[in-house]
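Here the complex is missing one protein chain, while the rest keep their positions.
What follows is subunit A.
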Amino acid sequence: MKSVILRTASNYLLPLLLLFSVFILLRGHYNPGGGFVGGLIASIAFVLHAFANTLGNTRRLLRYPPGALIPVGLGIALLSGLAPVFVGKPFMTALWFSTPVPIIGLIGSPLFFDIGVYFVVIGITLTILFTISENIL
């Protein structure tokens, strides 16, 4: 796309949107948000960037193919589920730290599960969209 305005705007929007998506992800346990929505917002940020700056540039920005995020996310989610097993509790029991962290609140294994979902969603969405747009554009 040849719009200078969009290109400039997207360059500024990308970090902002990513920050927003992380914000949405972290507040999920207490306020509207969570890994799924956060991941979608992050993907939209990248898609917007790809529209403005061509797909190749976005791929270069990401450095790794987006599919690489899928195993990372799934691994984090699985590990967060497995963590309680090591302390002798059933699979996917929630473990929590006792003291809350400012802004985020309490940190526990569900948060890591959510982070896993976040990465998986980004990976999936970008893989699908990039593959299709590569095939068509």
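Keep this in mind: a contact is a pair of C-beta atoms (placed from the backbone, for glycine too) under 8 Å apart; a residue touches a chain by one contact, two chains touch by 3 or more; residues count from 1.
As a working rule, contacts and distances are computed from a predicted model.
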Next on the checklist: So one subunit is absent here. Using its UniProt record, which name fits best from "Glutaconate CoA-transferase subunit A", "Putative monovalent cation/H+ antiporter subunit A", "Spermidine/putrescine transport system substrate-binding protein" or "RNA polymerase sigma-70 factor (ECF subfamily)"?
Outcome noted: "Putative monovalent cation/H+ antiporter subunit A"
Item to check | Of A:18, A:44 or A:62, the residue in touch with the unshown chain | outcome: A:44
Next on the checklist: Of the residues A:52, A:83 or A:121, I need the one that contacts the missing chain.
Outcome noted: A:121
Checklist outcome for this item: Note that subunit A touches the chain not displayed via residues 24, 28-37, 40-41, 43-44, 47, 67, 70, 73-74, 77-78, 81, 91-92, 94, 96, 106, 108, 110-111, 113-114, 116-117, 120-121, 123-125, 127-129, 131-137
